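Note that this complex is displayed minus one protein chain, with the remaining chains in position.
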Amino acid sequence: MLESELAKIKDEILSVSGVNPRKCMCCGKCSGTCPSYDAMEYHPHEFVHMVETGDIEPLLTTKSLYTCLSCFACIERCPRQVEPAKLVEAVRMVVERQRGPQHLEAENVPGLIDGDMPQQAVVSAFRKYRK
Amino acid sequence: MQRIGVFVCHCGTNIAGTVDVKAVAEALGKENGVVYSTDYTYMCSASGQQLISEAIKEKNLTGVVVCSCSPRMHENTFRKCAERSGINPYMLEIANIREQDSWICKDMPTATAKAVALGKAAVAKVTLNAPLTAGETPVTKRALVIGGGIAGIQTALDIAEAGFPVDIVETKPTIGGKMAQLDKTFPTLDCAACILTPRMVECGQHENIRILSYSEVTQVKGFVGNFTVTIKRKARYVDETKCTGCGECTEKCPQKKVPNEFNMNLDNRHAIYIPFAQAVPKVATIDPDYCMKLKDGKCGVCSIVCQAKAIDYTAKDTFIEEKYGAVVVATGYNPIDLSKYNEFAYAESRDVVSSLEFERLMNAAGPTGGTLLRPSDGKHPKTIVFVQCVGSRCSADAEKGHEYCSKICCMYTAKHAILTRDHYPDTECYVFYIDVRTPGKNFDEFYRRAVEQYGVHYIKGMVGKVTPQADGTLDVQGSDLIMDKQVHIKADMVVLAASIEADKTARPLATMLTASMDTNDFFTEAHPKLRPVESPTAGVYLSGCCQGPKDIPDTVAQASAAASKVIGLLVKDKLKNNPCVAESNEDMCNGCSQCENVCPYGAITYIQKDFRGPNRTTVTRRVAQVNPAVCQGCGACTVTCPSGAMDLKGFTNKEIMAEVDAICR
Amino acid sequence: MQDDKLSTAAVRDTLVSRASALLKEGKVQIVLGWRKGLFDYDVTPSLFTTAEDIERNFVYNEWCGANLSKYLVKETRRIETAKDTVRTNNKMAKAKNPDAADAPEPQTKILVFLKPCDTYSFTELLKEHRISRDDVYAVGVPCDGMKDPEKKDISERCTVCKSKKHVTYDELVGEDGAVQDSKRFDMVEKLEAMPAEERFAFWQGELSRCIRCNACRDICPACTCEHCIFDNPNSGASQKVAADDFEESMYHIIRAWHVAGRCTDCGECSRVCPQNIPLHLLNRKFIKDINELYGPYTAGSDMETKPPMLTWTKDDAEPNVVYTRDKADTQGGR
Partner (left out) sequence: MPVTEKNTETSTGFKPKIVAFCCNWCSYAGADLAGNNRLEYPADVKIIRIPCSCRLNPLFILRAFQRGADGVILCGCHPGDCHYTSGNYFTRRRMTLLFSMLNFMGIEKGRTRVEWVSAAEGAKFAKTMRDFVETVTKLGENKRLEDLRCKTTN
C-alpha cells in the first residue's frame, strides 16, 4: 500500500477514534489487563504503537481486530487515557468501510457461533458489524 | 524648581559608535530644569562617578539623569553614587540609550534622535520625582517550623544551632514523621530509626527548640519579619509537664481495639498511647474517639495507675499566639488512597499492601516484629509481586492518580526486593516496571545489585489485574513487553508503590500564608532554579516534600538550605523595605475596597478615620491604608482606583504621563 | 395605559400614607422622594421632613425617572457626621473631665423610595461602602416604566428594562417582579456590526455635541468619588472643559472605564444629558463584553459576587480577541 494511503488511513483512524497515541508511555497495562490477549496476534499496546508509527497495514488484515471483545478494560485502566480499545474499534471501522456494505447478517450469526464463544463476543459482534 | 544634571555615557564606542553623544548632551542641556549637561567615555567608571558626584556638589543639583546602559545594569551603581554625593538616590533616573537605542539601531541620526527623546523622558520624570526613603521594619528573631518530619527537624536544628529560637508545630503526638515509620533507607540500607531518633532527641533537648506536638496552625497574620501565628494545642488529656512516659497507663488501658496509625492500621493500640518507643516528646496521649472515660464517663483506669498524676480528662483545646520572623513549611507528604484501584484488589485482599505498609511489615518495631508475614494468615510469603507507578505518571485528565513521577518509588521498591531476598532467599520477587528511574548517587548501582546479586525479577510491563484466588493466593495478570506476552504470577503478596501527594493540611496553610501552590498542591518556589527553597511570599520558606516529591538526602539538603535562608533573615535587626510602594491619599480615598480586592499581598487594609469637617464637625470615613512592608509595588491597585487616590511612589501617574508627553513631543 | 396611571396614583397614595406613618412613628426622620414641580413632567428628587409637606408635594408617577440612591451617599454621610461629631466632643469632654456626662448621639434614619432598577444602584453603593445601611429605611416601589419628558413617551431605558426585581429593601409596596431578559444590547450590536469608519463617525457626531457640563458624572450612582480625577489638578489628568475633540472622547472613555463592572445600567447618564448623547451605550458595551468574556454579571444584583474587574481566571481571553472575534471589519488589525 502507498505511503500516502497509509497516512490517510492513519488520519482517519485517529479522527474516528479521537485517540492520541502519543499520550502512551508504553507501560503495557492495557495488554496486562486484556482478557483476550492470548487470542490476539497484535495486542492492545502494539495497536497503539503500530498506529503511531504508521505500521498500519498488518493491522488491517489481522484477526486480532475481531478477537478484541470491546470490554474496554484497557480504556478503564490506562493511566494516560490513551484508550486502546477505541483505536482497535477505529481500525475495525476502517476495514469495514473498505469492505463496503456486505455486513454480517443477523441470520448468519448462529452458524458462526461455536460453543465456547463467550456471549459477550456475540453481543459485541453486533455492536461492531451493525455500524 | 529642580536643578537637573544630565550625564551622557559613551560606553566606549558601544553608544558613541551610533549615537552622537555630544549632540544628545547639548539637546538635553536645553531642557527645562537642566542646569548642567555633559558626556564622558565611561560614566560607570570610578572617574565617571567622580564626575557626577562633583557636578552634584558644585552645581548643587537636585536631580540627575544618566544616559547610559540599561538601568538593570547600573541603576544601583549610579544611585549609590548620587547618595554618596548627598542627593536622594531616587532623584536619579537612567535613560537606556545602549540596549534600547545604540544596539538596536545602526543609523546615527535616528539613534541620536531616539537618545534625545529617551533623555527628555527621563528629565521629565526626574522633574516630578520626589525623594524616597526606604522604611524599616524590625525582625522578630524567632522561627516557626510547620511539620516535625525529618525536614522540619533538620531545619529546626540548623536554625537553633545558629542561636535562634525555633518552634516546631506538629499535628501528631510526636515528631519524626514518615521517616520514623521506615525500616531501612536506600541505597545504604542503614536503619532509619537509628539515624533519625538521635536527631529527634537532639530536638527534644535543644534549649533553642520548643516542640509543640499535637498542635495545628490556625491563623497567620503579618508579613516577613513580623508574623503573628495562632497555634491550636489540641487537648491530649495528659499534662506534658508531668507525664514521665513510663507507659504504665498504656499497658493498663482496657480499650485495646484502636487501629494503630503508626503501623498503618495493621495492628491495634490502646486508647491512651505513645505512638512508638522513641517518641519525642515521650508523652502519652488519650484518643478521645475511643477513650471510654471521655466517651461515656466510665473507666478512668489510666488516672488511677498514673504515678505522676498527669491525666486530666477535663483538658480543653488551647490557643497560643506567637510572633515569628520567618516561617518554614515542612508539611511533607502522604501516599495516595489506593481503594480506588479495583484492578489491584487493594480493598478486597489484605495481602495487597502499600509500600509504606510493607515497610511496617519489615520493621522490627512493626506489627510482626520484623518477620515478614502476610497480613491475611500470617504465613511466610513465597512469591511477592511489586507494582510500580501506582497513581504516578497518570494523564492530567485521569481522575485517579497524579501526573508527576513520585521519584522515590523505584528506589524503595528495589530496597524492599533486596531486603526480602536477603532475609528470605526462598522468596521470589517480581517487579513490574515502566521505567526504572535511579538518578542519584549510588542509586543505579543499588538497582543493579537487586537484579544481579539478589536475583530480583524485573519485568518491563504493567500489572493489569490482581485476582484473589480460593487457595488464598493472588493471581497477578500483567504484560511482559519484552517477551511480548501476558504473564500470570501466582503470588502470596502484592506490594503497590503508591504515588505520594502533598499533605492535606498544605492547601489551607498556603491560604493562610498567602503562599502560592501548583495544581498538585505542592508549594511553588520563588524561582524554580535560583530560589528553590523560598516561597514567592517573603519570609516563607520551603523544606522537604511540601515542595515536591523527594528522597531523604534531598529533603535534608533542602531543609538545611531553607534553614540557612532563615538564618540569613533572622541575623538582620531590621528589614529595608522597597520605597517604591503604593500610597493612598486619604483625602481622596472613597473606601470602596476595590484596591483591597486586587492586591495580591493583602497589603491594603481599611480603617475608619476621623477627619475635621467644616464648622467643627468630625467626619469619620473609611479609608485605605497600605502597609509599606507588605506592599511589593506592582501597582495593580493604582489602576483600579477611580479617584486616583492610590498612587505608586517612584512610578506615579504624573511621572509616567510626563514621560509619555516627553516622548510624544 | 389608562389603568397604569390609576395604579400609579393608587401607589402614590400608599407611599404617602406609609411615609407619613413612619414619620409619625419616629421610625424615620427624613424622607427622600420625588417633589412635584410647575408642570406635571418636571419632578425633582427632594427631601421631606413633615407629613404635611409629603401630603401636598410628594408625587409618584410616570415622570419619576430620577434614581434616588445616589443622594443617600451625601445624606447618610451627613447623618453619620452628626453622630461622629457628638462622639468626638464627648471624648474631648471626658479628656477634660473624666466624669463628664455623654451627650446622646443623634439617631436619624432616612426613608428612601427605590424603583427596581434603583435598588441595583443602591446595592452596588452598599457593596462599595458608600452608604451606611443602618441609616436607611428602603421602600421598594413598583415601576411600569418611566417617561422621557422630551419624547413625552416611555423612555428608551424602560423599553428594555432589565429587571422588575427589588434587590435590597426593608419594605416592599406591591408585588415584587422578576429579572427580565431585555433587548438592551441591540443598539450596541447594531453599532458593532457597522464598519469602523461609520462607528467613528457616529461617536464623533455624538460626542462632539458634548459641552462637558459633567451632568452625566454628577448624576451617576457609580461616580461617587470624593474627588473626581477630572477636577483634580494634582491628578495630572484634570480637564475643566474639553480643549479639543479628543478630550471629550477621553473623558467619556475613562468615565465608562471607571464604572466598568460597577455600572448597573440605570441609564441616568443619558437621561440627564442636555445634548441627548446616548452615553449609556458606552457602559452597555462594557457590560456586554464582560458578560460575553467573563460570564454574566449584573452590578448591584447582590453583595457577595466579586466584580469581574477585580478578579480573573487563568484562561481569560487574550486582548487580541477584540480584533479577531469580529471578522466583518478587517481594517488595521493583526
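Order of writing sets the labels: A, B and C. Residues in every chain begin at 1.
Definition applied: a contact is a pair of C-beta atoms (placed from the backbone, for glycine too) under 8 Å apart; a residue touches a chain by one contact, two chains touch by 3 or more.
Since we're looking at a predicted model, the values are computed, not measured.
Q: Any idea which chains on screen the missing one touches?
A: B, C
Q: Out of B:Asn96, B:Ser213 or B:Gln558, which touches the unshown chain?
A: B:Asn96
Q: Per the definition of touch given earlier, which of B:Ile320, B:Val571, B:Ile607 or B:Ile663 contacts the omitted chain?
A: B:Ile663
Q: Of the residues listed, B:Ile4, B:Leu118, B:Ile408 or B:Val626, which one is in contact with the missing chain?
A: Of the listed residues, the one touching the omitted chain is B:Leu118.
Q: Provide the residue numbers of chain C that touch the chain removed from this figure.
A: Residue positions of chain C that touch the missing chain: 188, 191-192, 196-204, 237, 243-247, 249-250, 253-254, 256-257, 260, 282, 285-286, 289-290, 293-294, 308-309, 312-314, 316-323, 331-334.
Q: Could you list which residues of chain B touch the chain missing from the display?
A: Contacting residues on chain B, toward the hidden partner: 70-73, 96, 98-101, 103-107, 110-111, 113-114, 117-118, 121, 516, 536, 580, 598, 600, 632-636, 638-640, 648, 651, 653, 656-657, 659-661, 663-665.
Basically, only the chains that are shown with their structure count from here on.
Q: Using CA atom means as chain centres, which chain is nearest the centre of all the protein shown?
A: B
Q: Rounded to the nearest whole Å, what is the centre-to-centre distance of chain B and chain C, using the mean of the C-alpha atoms as each centre?
A: Centre separation, chain B to chain C: 47 Å.
Q: What parts of chain A, by residue number, touch at least two of the other chains?
A: Residues of chain A never touch two or more of the other chains.
Q: Return the residues of chain C touching two or more other chains; collapse runs of consecutive numbers into ranges.
A: If we look for residues of chain C contacting two or more partner chains, we find none.
Q: Hey, which residues of chain B end up touching chain C in the complex?
A: 587-594, 597-598, 610, 613, 616-620, 622, 640, 642-645, 653-654, 657-658
Q: Per the contact definition, I'd like the list of chain C residues that touch chain B in the complex.
A: Interface residues on the chain C side: 77, 80-82, 84-85, 87-88, 128-130, 223-229, 232, 234-237, 258-259, 306-307, 309-311.
Q: Can you tell me which positions in chain A touch chain B when the two form their complex?
A: Residue positions touching the partner: 23, 25-34, 37-38, 43, 45-46, 73, 76-77, 79-81.
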